[in-house]
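Note that this is a trimmed complex: some chains were dropped, and none of the rest were shifted.
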C-alpha cells in the first residue's frame, strides 16, 4: 500500500501492521483450544526453548486441555543457574556502569506503553487473561490498563531518576559522602495466578530498571500471558539476554534458587510458601502476600446504594480471588436496620458465569468451600445470607471451584470469642482516626468513596509491618524492593600544608 | 550553695552537680576492680533487676574478675516475652498515634547530646569503654563523640521529620494516596563487643524514634557501658518502660526471640550467627556485618607519609578490631619501590600497650593468630613484614589475644590462585571509576584522603547487596532499618451527582 | 569554688557562671530605664561600633527614654557596603568550599539552643522582649522557645544536610548531572518590630547555614534584642565577621542596598514597603507579609468554650499585633444563637495591662483606631460588640496606641457589597474541602483544634501565590529562601575508542 511506503520508520510500520496481526504474538487468544493448543516456552541465555517434558493446562471453563507448558525439571536447571551466575553482584548496570541502559529502559517503556494503548494489543491481552484466569472483560482489561500506565510512568528519563543519588558535604575540602541505589545483581521473581500480567510485569520491570538480572517464574496455569508479554517487550527493544523465564514445579524452582543463589527473590503468593522460602533462602527475600482483608462500616448510615455496590465489587469481582477467602465486613448495628443486606443480595444475584462476573476459583474446590460454609454455620447465631450453593449449568472442571457469590452472617460476640480476634474487634468501633493509628494492615483505604478497585493505579500495594515485605506499583516500591543503599565517601581534598604524622591512636 | 539557689531549673542544677559526680552512674570507671566489682543488671517492664545467676567478666588487661553480670537464663525470659508482646504491632507511636512522643525523643536527644558534651560525662564513658574494650583514649573518645553528634542530629523536630510522609493527588475530588513510615512494634537489637556504646545507642535510638519497643542485648563482656548509658537516657527523660535490656547467652536469647517473636531483629556481629538468625527468624532480620575490608593503592605514588599513616591507623587502631582479621592492602608495584613498607613498620613500632594503641584482642587467642600467620607464611613467596610475635610484659589473660601489630606479604599471583579470589583480583587494577562501578562492597571510601576513621560521622555504614542488610548512622538508615512503608488511600470525595449502580465486573 | 576547678571545660564553666550573670549580655532587662538607658550598637567588619548619631527609643509603657540606638546615616554606610561587597557571589561556603563551616554552624546551633534552654537566659530574653514589644510573659517566652527549638533542629550534621545535593546518571560512562543548593553570597535581612527575636534569628541563621553573608536590620524600636542575641551567638562560636548589624532609618537602608547590591534581600514587614523594595531591587527580594487573616466557623456548633478561647487568643494575644488590623471572624448564623459572643466578651474582659495580656500598639495610635471603629459603625446593621474604648489608667505614650480589646459586628451582606469582597464571601460557605482547594491564603489551619498559636513550631509560615514569597521556620523554607539551585554536569567518561571527528552541525 502506498500509504505505508511514505513512512520510513519501522516503528510506525509495525503499528499500522497491527491492524492485521500482532507481530510479537505466537498465539491468538480466542482460538486456543483442545485442537489448537498454545505452547508456553522457556527463555534462557537469550534463547526460547521447549522441553522434553510438557505439562498440560486445562481450560478452567470447560476442562479441555488447551495449553502445553514446556516444564523444566531438576535435570534442566543448569542453563538457568549459569545464566543467573553470569551476572555480577554489582548488576548489569548501576549509576557508574552502563548508564545508557537507564535510557534504554526509558525507551522500552515508552514503546511498550504505546503498544498496550493500541486497542488490538490491549484486547489481545485482556482476552488472553480471561482464558486462563477467568474474570470479567473489564476486570481483565483493568490489568492491562494498569500495566500500561505503569510503563508510561517510566518513559524518557524516569528510569534514571529512579537511580537518583544524594550527596552531603564532608568534613573538609574535597570530601563528600554520597548515597546511591544499587542493584542486587542476580535476582528471582515468583508470581501467582490471579494477576497473570500486572504483577509479573510490574515486578520484572522494576527489577530491570534498577540494574538486576531476573529469572521469572509465573504460575504455569497462567504463564502463557507472560510468554506473550516478553515477546512484546523484546519487540520494543528488550535484549533477549536480559530476562530468563522458567516454567517448573515448586521443587525444581527451589533447587534452582539454592544452586543459583540469587541475591534477592521476590515472592508473591501464599504465606505458607513465603515462610518456607524465607527459611530456605536465609531471609534474602521480599514477600508480598497481604491485601485488604476487611471493611468497616461505622455508625453513620449514608449513601446506601453506593456502599452496597462497593461491597459487592470488592468482595466478588474476580470471583473473590483478589481478596482472601476469609474476608470480613464489619457492620455497625445501625446498618442492620437498612436494606443494605438485601441490596447486597440483589447485586450478587446479578453476577453470572456468561460474562465471567462470577467464574471458576483456581485454588479451592467446590467441596472445600461448601465444607467451610457449613462449619461457619455451626457457630451459634450464624446464618446464610445468600449464595452457599454451587454454580449451575457449567462445565468448570472439578479441580477448580464453582460457587455462587456467598455471604455468611456471624455475630460479632462470637467472633470475639475466637482466639486472636480480641484485638481486631477492639479496634473496629473506634472512630476513623484511631483505626488508622492503631493498625498495621498494609495498604488501607479510608473514606466513604474508598475502594480497592477504585484507588489510583500508582499507589503502593503491599504489606506493612513485615521486615521482608515487598511493595508494588510506585517508584518508592521499585527502589525499596529492587535496590539497596550503597554509600561512597569521596575524599579528594588536599592534604593540609605542613601536615605531620600525628601520634598513633 | 547560694549560686544554685538562684536557678529554679532542675536541669541546670543537675548539670552543675556533675562537677562532683554523675547522678545517673552507678559505677566509677577507673575504680572497677577485683575488690570493687561493677554490677550489670537487666531492665524489664520498667524495672532494673539482678539475677540469681551472675556471670563474671575478667579485666582484659590483667585477668582480674572485675564485672559481675546478672545473666538471664531460659527460665527467666518470661517477663521479657511479656514485655515485648505487650507492644502492639502498630508500635508505641506512629504518625497517627501519640505524635507527642516524637517531640519527647527530640528533647531526650537534646539533653543526652548535651550530657555527652560535658567533659566529665564523655570522660566517664571513654574510660569505661577502655576498661572493657581496650583501645586508645582517642579511639574510645571517638565513640562517645560520634554518639553525641548522632544525638544532636535528632534534637528538636528532627525526630518527627523522620516520620515525614508524602501524598499524591488521587483520581477525583477528595481522593489522595499517602505513604507513611510505620514502626514494626516489638523489635530486638543484638550488638557486639567492639563498639560498646556507639552501635547500641545509634540502633536503639533509631528504633525508638520510629515508634518501636526494643529489647536490647549487648555482648556481656562490654554490656556495662550500655547499662550506664541507659541510666543516662532515663535521666534525660526516657521512660523506663520504653526499652528492655537483657544479659544472656546466645541460646537464651534465641529462645526469647522465638517466643516473643519480635517483628524485626537487628543483628550486628559475625556472619555465622547472622545466617543462623536469618533462618531461625524466617528472614525477619536486618544484618550488619560488613565494613572496609581492603584498601587499594593504585599506580600513582604520592603523599607517602600520609598514606602510610592512614594505612597504619586503619589497620591497627583498636587493635584491628574494627576490621576483620583478613584485611588486605593491595599495593601497585610502583609502591614497592618506595619506603612505604618501612614507614609502615616504623609506625607499627610506635604502638604500645601502655596507651592502648595496641591492646588485647577479645575474640581470638594469641595461639590462633600465630597459627594463622604460620599458615600464611607457607604460601610460596610470602614473608613476614613486621610483627608476628606476642606482646611482651603484659598481664592480658590467656583467653584473650595479645599480638604485636603484624603484616604478612603475599604475592598477588598466589592470592589469585585461591578460591573465590578471582573476582577480587580482577577488579583491583582498574582505574578508580571502574572499581566503583563494578563492585558492591558496601560503604566505600574513594580518594587520596579517604579514611574509614576520617569519614564524616553522619555517613551510612553498612553492607550493600544484601536484601537483609542494615545500615547505621544516618536518617536514611534509621528510616530503612527501623520502619516500613505504609500506604493509606483517602477517598472522601462526594459520590457524583446522579450516580447509578453500574453493571457488575 | 573548688567544684568548678574539677572541670577543665570552658563551656561548663560558662554555664555554671550563668548562675550569677550572663557573660554575653551588656544589659539587664529589667533595669533599663531613663536613668540607666541601654545602648544598641552596630556591628560591621567584625567590630561593634557606636555612632555620633544616637536615636532614642521611649518605653512603650511609660514614655521614658530608655534605649539609645547608634544610628548609621547615609554618610556612614561605606563600611557596610565594603563588608558586603567583600563576599563573593559563590558565598562564604558552599558544597565545594569550606564545608567545615557547615559543621561549625551545627555546633553554634547546639550551643545556642542549649543556652536558650537555660532558665536564666530564656528569662533574660523573654523580659527583654517584653520591654520593647509589650506582650504577656507567656507570649514573649513563646518566641524564645520557638527560637530554641529552631536552633535544636540544626545541631550536629543537620546544617550540612540542608546542603544535600542529588545526582542522576548521565548518558554514558562517566557522565552524571548533579543539583546543588548554592548560596547567594551577600544578602540583606530586614525584620519588623512584632517578633524582635524569632523572625530575625530564624532568617539570619537560615542565611548563614546556606553560606551567605548577611547584613541585618531590625526595627530600631526593638533592635536591642538582636544586639544581645548576636552577642550570645558570638559567645557560642559565631565569627564576628560573619554578620553585619545595622541600625538606620529606611532611607539610609535603601541607599545601602542600592550601593552594596546584595544578591537577595529578605524583607518581613508592611506590604507597602515590600512593593517599593521589589521595584528598587529589581525583584531580587523575598517577601513575607502575610498571616492568618480570618477564621471561618461553619454550620456545626460544638465545643463552644474551646472555640471562644481560641478566638480570643488568636485575636487579642500580643494585642492583636500578630494579625493585621482588619482581622475577620466569619460566623455561620447557627453560632449567633449560642453564647459564643458573650463568651468572647467575657474572655476579652479578662485581659489587663498589668500582665500585658493587653498592651500598647506600636504602629497605630489610639485616635486612628477610634476613627476606624467609627467608620465601621457607620455601615448599616453594624454594632459594637465590646471594647471600643481606650485603655484606662495607663502611661502609654501617645505615639503608641492603647485600646481595649474590641469587636465590631458587620452583617455579611454589607461586606459582600464591598469591592473585592465578593470572592471572599463566595468561598466561605462551602464545605471544608472546597475552601482549601479554592483558596491561596498562605499557611492555613484546618480543623476544630486548629490554632495559629498552637501549631507545631516547625511549620512553614509565609504567603502562597506570590512569586517573591518567603517562608520561615522549616528546612524547606531555609533552602528555598536562602539558596538557589545550581546544576553541574560531570563528564569524565572516556572518549570512545576509535572516535572520529563527526560532521559539523
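Think of it as A, B and C in the order they're written, each chain with its own count starting at 1.
Note that in this section a residue touches a chain if its C-beta (ideal position, glycine included) is under 8 Å from a C-beta of that chain, and two chains touch if they have at least 3 such contacts.
Since the structure is predicted, the reported quantities are computational estimates derived from the model, not experimental observations.
Enquirer: Assuming 3 chains are placed, give the number of copies in the entire complex as this structure defines it.
Expert: The entire assembly in this structure file is built from 4 identical chains.
Keep this in mind: only the chains that are shown with their structure count from here on.
Enquirer: Starting from the Cα centroid of subunit B, hunt down the chain whose centroid lies farthest away.
Expert: The chain lying farthest from subunit B is C.
Enquirer: When the centre of a chain is set as the mean of its C-alpha atoms, what distance in Å lies between subunit B and subunit C?
Expert: 41
Enquirer: What whole-number Å value describes the gap between the mean CA coordinates of subunit A and subunit C?
Expert: Result: the chain centres lie 51 Å from each other.
Enquirer: Between subunit A and subunit B, tell me the centre distance in angstrom, where each centre is the average of that chain's C-alpha atoms.
Expert: The mean C-alpha positions of subunit A and subunit B differ by 37 Å.
Enquirer: Can you list every residue of subunit B that touches 2 or more other chains, as numbers and ranges?
Expert: Expected reply: 174, 433, 456, 458, 492.
Enquirer: Would you tell me which residues of subunit C are touching subunit A in their complex?
Expert: It comes out as residues 95, 97-100, 102-103, 157, 160-161, 163-173, 175-176, 178.
Enquirer: What residues on subunit A touch subunit B, complex-wise?
Expert: Listed in rising order, the residues are 88-91, 94-97, 136-139, 168, 170-172, 174-175, 177, 179, 182, 184-185, 263-264, 275, 278-279, 281-286, 303, 305-306, 308-309, 312-313, 316-317, 347, 350-351, 357, 423, 433, 436-440, 442-451, 454-456, 458-462, 464-469, 471, 474, 476-477, 480, 484-495, 499, 501-505.
Enquirer: What residues of subunit C sit close enough to touch subunit B in their complex?
Expert: Residue list for subunit C touching subunit B: 1, 3-4, 6-9, 11-12, 15-16, 18-20, 106, 110, 113-114, 117-120, 149-153, 155-158, 160-161, 173-174, 433, 456-458, 475, 492.
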